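Note that one protein chain is taken out, while the other chains of the complex remain in position.
Right after this comes chain A.
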């Protein structure tokens, strides 16, 4: 049943659109598709972005690990290396600060009428992605070979059970949220 749904292309396209609509709706209602909210986060004045991401991780993780145990879902892990993940992340971060949206929230920002996202950010992100696509072989033979660590997860790294790692992670995030609320953020 699951395999039939996952391999039916038209079902997947319609389902993707529906999930995107829900995702965009929540991004807009959370306010994270606003320049002020993203910059507020990066200037450490407003922690809305961390609250949204952290609670998505906690809730998503609970469902993912439960369904993984039942054998319903599989891991979809990204490989990383110190040479590509860290510079790539930092370059992304600079773009994040300059544009004031990330790729998902930029799409949502276009949806509430942000013309800087539509006229400036959109062509920029398409060009930037293209620049990587045409130079991918170079990065694969250089940056991505510097200290690669594959798709290791924290439970594997520390040699603990998945549940222990997940509970620790959720615990840290909840503690962070409580601290933020108590500090008045």
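The rule is simple: a residue touches a chain if its C-beta (ideal position, glycine included) is under 8 Å from a C-beta of that chain, and two chains touch if they have at least 3 such contacts; residues count from 1.
Throughout what follows, contacts and distances are computed from a predicted model.
Missing chain, UniProt protein name: "Sulphur transport domain-containing protein", from among "Fe-S cluster assembly protein SufB", "Tripartite tricarboxylate transporter permease", "Sulphur transport domain-containing protein" or "Extracellular solute-binding protein". Residues of chain A that touch the chain left out of view are 2, 4-6, 8, 10-36, 39, 41-44, 48, 51-64, 67, 72-81, 84-100, 102-117, 119-134, 136-137, 139, 143, 149, 151-155, 157, 162, 165-166, 169, 177.
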